[in-house]
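A single protein chain has been omitted; all remaining protein chains appear in their positions.
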Amino acid sequence: MSTDQIHRNDADTVLSAQGLVMRFGGITATNNVTLNLKKGARHALIGPNGAGKTTLINLLTGVLQPTEGRITLEGQDITGLAPYLRVQRGMVRTFQINQLFDSLTPLQTLALTVSQHRGLGTKWWQALGRNRQVAERCDQLLAQFHLTEVMNQPTRVLAYGKRRLLEIAIALACEPRVLLLDEPVAGVPAGEREELLQTVAALPAEVSVLLIEHDMDLVFSFANFMTVLVNGTLLTEGTPEEIANDPRVKAVYLGHGEEAHHG
Amino acid sequence: MLTILFDGIAYGMLLFILAVGLAVTMGLMNFINLAHGAFAMAGGYITVLLMQRFGVPFLLCLPLAFIGSALLGGVLERTLYRPLYHKPHLDQVLFSIGLVFMAVASVDYFVGSTQQIIQLPEWLKGRTELGSGDWMLGMGHYRLFIIAVCAALTVGLQYVLAYTRFGSRLRASVDDQRVAAGLGINVNMVFLTTFAVGSGLAGLGGALGAEVLGLDPSFPLKFMVYFLIVVAVGGTSSITGPLLAALLLGIADVAGKYYIPKLGAFIVYSLMIAILIWRPQGLFVRKGGK
Amino acid sequence: MAELLKVENLRAGYGQAVVLNDVSLSLDEGQTLALLGRNGTGKTTLINTLAGATRQHGGSIMLGGIALHKLPSHERAAAGIGWVPQERNIFKSLTVHENLTAVARPGPWNPDRVYKMFARLAERKTNLGTQLSGGEQQMLAVGRALVLNPRLLLLDEPLEGLAPIIVEELLRAIARITRDEGLSAIIVEQHPQAILAISHRAVVLDHGTVVHSGSAEALREQPELLDRLLGVARA
Amino acid sequence: MNAPQQSLLNDSRFRPWEPVLWLLAFAAPVLVPSHASIINEIAIVALFAVSLDLILGYTGIVSLGHAAFFGMGGYAAALFAKLVMPDPLVGLAVGIVTATLLGAACSFTIMRGSDLTRLMVTLGVGLILLELANKLDWLTGGADGLQGVVMGPLLGQFEFDLSGRTAAWYSLTVLLALFVLLRRVVHSPFGATLKAIRDNRLRAMAIGIPVNRKLAVVYTLAAGVAGAAGALMTQTTGFASLDLFEFHRSADVMLILVIGGTGWLYGGVAGAIVFKLMQDALSSITPQYWTFWIGLFLVVLVLVGRERLIRPWTWFSRGGKA
Partner (left out) sequence: QDNTFKIGLILPMTGQQATTGRQIEAAARLYMAQNGDTVAGKKIQLIVKDDTSLPDATRRLAQELVVNDKVNVLAGFGITPSALATAPIATQSKTPMVVMAAATSSITQASPYVVRTSFTLPQVSVALADWAPKNGIKKVVTLVSDYGPGIDAEKYFKERLIFNGGQVTEALRVPLRGPDFAPFLQKVRDAKPDALFVFVPSGAGAAVMKQFAERGLDKAGIKLIGTGDVTDDDQLNDMGDVAVGVVTSHHYSAAHPSALNKKFVEAFSKANKGLRPNFMAVGGYDGMRVIYEALKISKGQGGGDALLAGMKGQIFESPRGKMFIDAQTRDVVQDIYLRKVEKKDGQLYNVEFDVIKDVKDPGKAK
C-alpha cells in the first residue's frame, strides 16, 4: 500500500467501485454501478426494496464475485481478493440479517474478534483473554453496546435487539477504516437507535462509513452524502438536501407523507 | 456392452428405491436416519418369511413389504423419532445407529444370521436376449421387472413432491417447523406421512433387492455407505438428483467391475470424491438453492 | 362491536423460563392494537404465544369463542390467526409462489391479490425464499399471513426494513383492511407514532407485564407519557 | 483484572476433578491389573476420539473417514518397527509425522460443501486408503495383516509385557501429553476462531478469519493425533491389519465421541470409557446379542438425554421442552 499509489487516484477516495454488474440468472441485481467512498465520509445508500443495496455490499466485501467491474480499496485492486483479506485491510461490514456465533457468548465473540484483529488469531499456546488489552477492549465494547449484563449468556437466547447490538459491536471490534452498515438499526428500539448511530458517527474522522437504512430520520441526520439505487441502477447522487428534494427519489422511494415517521 | 448398461441401470434403480426414503428424510426432513437400512431389511424379511413360511406369492409380498415397513416406520416415528427432530444431527446419528444395532441383533435372534434366499416365481427367472455380438442385449426378466417398478415409483414420487401442495408443505415444515405450524400446517402429520412412505419405499426396495443384494441381519450396516453415497452425490433438494446419482453409481459400479475388475472399489469411491470436490453440493442441485 | 380476542392472565416463556407474567388484554372485531415496549420486554413472546409457538404456563386465550390456548399451533391458523414472525422466517426452499400456496386457505385473500398489493413479489414469483432482498422477504411474510384469511393478524415489526414509500402503502392497506373487511390486528412496532396513528388501542409491555393499556389516540397525544413508558428518556 | 477477563480465563482453568481423573487413570493398571489391556485400548480409543472432537466438536466437520489417519499412523509405526528400528518412541513420532502429512494432503478436500459432502469425501478417502493397503500386499501384508512387528523396550528399559501394563502406561502417557496440548489449543484465540467457523462461516470470514487455512491446520493437527492413536494401537498389539482403515472404525469412534458429547475434549475420553467397558461387559455376558443392548443404550441415551441419564431423579419430572 504505497503512498504514491493512493495519490495517483483521487486523493481522498478510499473505496471505489467501477462499473459493477451482478447477474443472478435472468435478474440483473446490480447494473453498471460506479460508487466512490471518500475518506471520512458518512455516506448513505438508499433505494427501494430489492434495489440491489445488499448485493452491492456483498460485492464490495467479496461475498459475491461481480459479473463485471472493478473494485479498488485505498488505490489497490481488490476485485478478486478473498473476503477475509479485505477485512484485514480494514474494510468491515455488518449484515442485514444477523450473522452471529450462536453457541458463543457475546464476551467470547468479542474477545475472539479483537484477538483475531490484533493478530493473535494464530496464537494457540495462551488462553483467550490472557492478553490484557484484549480484555479491556472487550469491556469497553460491552459497556458501549449495553451488553455487559448478558455477556455470559449464549448468543442464541438473547432477545433480538441485543443480538442486533452485538452484530454491530462485532464490526466495531475490528477497528475498521471502511465500515459498511446494512440496515444496522433494524429491530433496535427507537430510543437506542440514535445512540447507536451516534456511536458510529463518533468514530474517528478518517473512518469512512457507508450506511444502508430505510429510516429516513436517521439517514438524514447521519449522512453528508447520499446515493440512490433503483432496480440495480444508480439513480442519482448528492447531498441530503438535494436528495430530499429530488422528485424522482420522492416518486420511487420517499413517498409523499414522509412525515408519517415524524408524527 | 448394452447388457452391462442394462444391468447397471437395474442396479442403480434398486439403489435408488432403497435410498430415496433416506433422501427424503435427510434432505427434506433434515433428519439423519442411519436406521433407514433397517426398514429395508424389514421389508426383505417380511417377504422372505411370508414366502417361506406361508407360501404367499412374491407379487403379493411386495405391497405387503411396503405396508409393513411403512407401518413400522409410522409407529416408530410417532413414538421415538418425533422428539428427535430438533435435536442435533449427531444425536440423531447416535440414536439411529442404536436402532440399527437393535434391529440387527433382533433379526439375528428371531430369524438367525444366515443369508436368506428368495425363490422367484418362474416368470421372473428367465432372460431375453436381443441382437448379437457387441450390441447384444441380455435382459434378465427380474431386472427388467425392477426397472419397471422403480421407474413407475420415481415418476409418482416426483409428481407428488414437485407438483402437489403436499410437497411444498413438507418442505415448508422442514425449513421452519415452528413457523410452519403457526401458519396452519399440521407438521406432525406431514412428517408422519413422509416418514412412513419413506420407510415403506425402503421396505419395498429391500423386498425387491433381497434377490440381488442378499439379505442377512447385517444388511442395514452393509449398505449404509451406498445409501449415503447416493444421497450425497445426488444432493438432497430433489428426487431426480438421487435418481441420477443412483443410476450413475450403478452403471459405474457394474461397468467398472466388468472392464477393470482389478480396480474394484476404487472406481466408485474415486468417482464419488471427484464429483463431490467438483460439485460439493451434489451433482444435481436446484439452481441457486443454498 | 363484538369482542374478538380476550387474553387473561397469560403466563408463557421458553423452556423453564417464564417471560410473560399475567398478561391480560382484549380486542374488538375490526380494531387494531399497537403493542409497544422496550427491547426484550416480551412483545415477540406475546405474539408467538398467541400463535402457539412458545410454552404456555397458564392463562387463557379466547378468539371469538374458541379456546385458542387448548389448540395446537397448527389449528390456530384455522381458527383465524395470521402470523408475521419478527425474523420473517420465509420458507427458504420454497419459491415465492409456493410460500403463498403452501399455507393458503379459501377466502377473499389469494396469492393474486397479494401480488397486486406488492407488485415486487409478482416479479419475483419463482425466486426461492433465500434469493429475496430483506424488504421483499418482509412483504412476502405479510402476504403469507394474509392468504391465511385470518380474523386476527399478528404483525411483529412488519415495517422493519421496508422503503418509506412501501411503509406508507402498507400502513394504509392495514387501515383499509381492518376497516373494510372486519379484520383485527395486533402490531408490534419500533415507531410508535406511525403505528398509533392507525391503531385503536395501545398496550405497553415491560418485563413481561402490561404497564399501560388504553386508547391509541390518548397515548398519541401524550408524547411524554409514551417516552416514559418506552424508556426513551434514557437515551 | 476486569470482569470480562476473569470470566474468559475461567473457561480455560483446570477444574479440581481433572487431576483426580488422571491420577485414577494412571493408578488403574495397578488397581485392576487384570484389566491393563483394556485400559490400554480405552486410552488409545480415547485419544482417537479426542482427535475427532477437534474437528467435529470444534469446527463442525463431520468425518466418517478418520480411520484413514489412524490406519496411516498405525501402519507407518508398524512398518518402521519392522523395517528400520524397534524403538517405540521413534516409531510413534514416525506414525504422527506420516499421518500429519496425509492430513495436510487431504485437508483441501474438506473445504467446500455441506456436512454430507464432507462426510462422504472423508469416508471415500478412508476407503481408498484401505484398498491401497490391500493392494500393496508386498509391503503391508494385504488382507492377512502385517506380521513380524516386534517392539523394543520403552526407553530401553520397560518391555511390553504380556499383562499389558507397560502398554497401558505408555498409551496413557501419550494420551495425557496430547490431551494437555489440545486443551491449550482449544482455549486459545486460535481455538476460538475454530468455534467461530463452526457457528457461522460467513461471519467468520467477515471478521477476517482465513477460514480455509484454519480448517486445513486443524484438520492436519487432528490427523496427526489420530495417527498417534493408530501408532499406539499397532505398537502395543504388535500387529497391523486392514481393519485399521475400515469404515466401522471411523463410525465407532464417532459413536464414542458423540456418546461422551462433542466440543468438550473430555467427551472422547468419557465416551471411550463408557463404550468400551460396556461392550466388554455385555459381550462377555451375551457374545451373540450384545449389540442389541448397546443399541438400546444409545437409543435411551439420546431419548433421555446425556445430562438427565446421569441424574436419574430427574426422569419423572417434566422435561423442559419449548
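As written, the chains take the letters A, B, C and D, and residue 1 is the first residue of each chain.
Here is the rule we use: a contact is a pair of C-beta atoms (placed from the backbone, for glycine too) under 8 Å apart; a residue touches a chain by one contact, two chains touch by 3 or more.
If you're wondering where the values come from, they're calculated on a predicted model, not measured in any experiment.
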List the neighbours, among the chains on screen, of the chain that has been left out. B, D
May I ask which residue of D:P4, D:P29, D:G126 or D:G164 touches the chain that does not appear here? D:G164
Write down which of B:L84, B:I97 or B:V254 is the residue touching the left-out chain. B:V254
For the chain left out of this view, which of D:P86, D:G145 or D:G263 touches it? D:G145
Missing-chain contacts on chain B, rising order, are 3-4, 7, 11, 104-105, 108, 113-117, 119, 125, 127, 129, 138, 140, 142, 211-214, 216-218, 222-223, 226, 253-258, 261-262, 264-265
Contact footprint on chain D, counting only the chain that is left out: 34-35, 37-38, 41, 134, 142-145, 147, 162-164, 233, 237-239, 241-243, 283-284, 287-291
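Convention: only the chains that are shown with their structure count from here on.
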What is the chain whose Cα centre is as far as it gets from that of chain C? D
Geometric centre distance via CA averages, chain D-chain A, whole Å: 42
Centroid from C-alpha atoms only, then distance chain C to chain D, rounded to Å. What do you get? 50
Quick check on chain C: which residues sit in contact with 2+ other chains? 14, 131
Quick check: in the complex, which residue numbers of chain B touch chain D? 26, 80, 83-84, 87, 89-95, 97-106, 108-109, 221, 225, 228-229, 231-233, 236, 264-266, 269-270, 272-273, 276-277, 280-282
Please output the residues of chain A touching chain D within their complex, sorted ascending. 61, 63, 82-85, 87-88, 92-93, 95, 99-104, 107-109, 111-113, 115-117, 120-130, 132, 135-136, 138-139, 142, 151-152, 170, 173-174
So, in the complex, the side of chain A touching chain C is made of residues 24, 27, 47-55, 96-97, 157, 159-162, 183, 186-195, 214, 216, 252-258, 260-263
